[in-house]
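A single protein chain has been omitted from the complex, and every remaining protein chain is retained in its original position.
This part shows subunit A:
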Amino acid sequence: MKILVCLKQTFDTEAKVVLDGNGKIDRKGVSMIVNPYDEFAVEEALKIVEKDGGSVTVISVGDAGAQDALRQALAMGADDAVLVDVGDTELDEYSTATILAKAISGMEYDLILGGFRAIDDGSAQVCGRVAEILNIPVVNVITKLEVAGGKATATREIEGGNEVVEVALPAVFTAQKGLNEPRYPSMKGIMKAKKKPLAKKSLADLGLDAIAPKVKAISFSLPEARQAGKVLQGEVADTTAELAKLLREEAKVI
């Protein structure tokens, strides 16, 4: 079983986001992490390979810094990694997916895993778009995956419940929280990861020219901070009565 995992490097969830002099998001000094959903994808790939044999390749489109994210996946146990280094080229989901699909189309795979969304842009598009380009099915927001005999059975989240879906491989699956508990890289894993292959490719290496994004950002702004409101202290009988009244008469929300 050859498994590919699409992995994106994103801002740390705690990161403070500021705009630079040009009104764009300032990436300087921000600590970066593996997109949390992609950790579930890596973990799932490792579990399948541990059970059935095979290999796990992680692949990312990003700048040189994304190597750190790929190394983390290698330290968890992935076999090799591919970085398509696009420098500071502006990407949207369309161009990212086009690049990923092009890189993947030159590789062997039975299964492609990714996160159901990236926590930075929250788009939940890239993996689905990759599947569409590769002309293979996608099953999104999965919380369970079983692979056997060239087929996969996945449980995916739907509104108000779950559904079980069966699909022939190759196919793309996107991970939702609950799929598994990602392992922490061990010290030994971290040491080994340093020697594992990490191929760096440019767009030209893939035979691609610059791809114009479909989406154009017009302006960025920071949201207005919410103001702290009325905090009531005292006897519960009094504070709850007052709150009920405020919600009814002042906020008009009940």
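The rule is simple: a contact is a pair of C-beta atoms (placed from the backbone, for glycine too) under 8 Å apart; a residue touches a chain by one contact, two chains touch by 3 or more; residues count from 1.
Everything below uses one rule, namely that contacts and distances are computed from a predicted model.
J.: Could you tell me which of "Ubiquinone biosynthesis protein UbiH", "NAD(P)H-dependent oxidoreductase subunit E", "Acryloyl-CoA reductase electron transfer subunit beta" or "NitT/TauT family transport system ATP-binding protein" is the UniProt name of the chain missing from the displayed complex?
T.: Missing chain, UniProt protein name: "Acryloyl-CoA reductase electron transfer subunit beta".
J.: Which of these touches the unseen chain: A:47, A:177 or A:196?
T.: For the chain that is not drawn, the touching residue is A:177.
J.: List the subunit A residues touching the unshown chain?
T.: 11, 13-17, 19, 25, 36-37, 92-94, 97, 119-125, 128-129, 131-133, 136-141, 143, 153, 157-168, 171, 176-178, 213-223, 226, 228-233, 236-237, 239-241, 243-248, 251, 253-254
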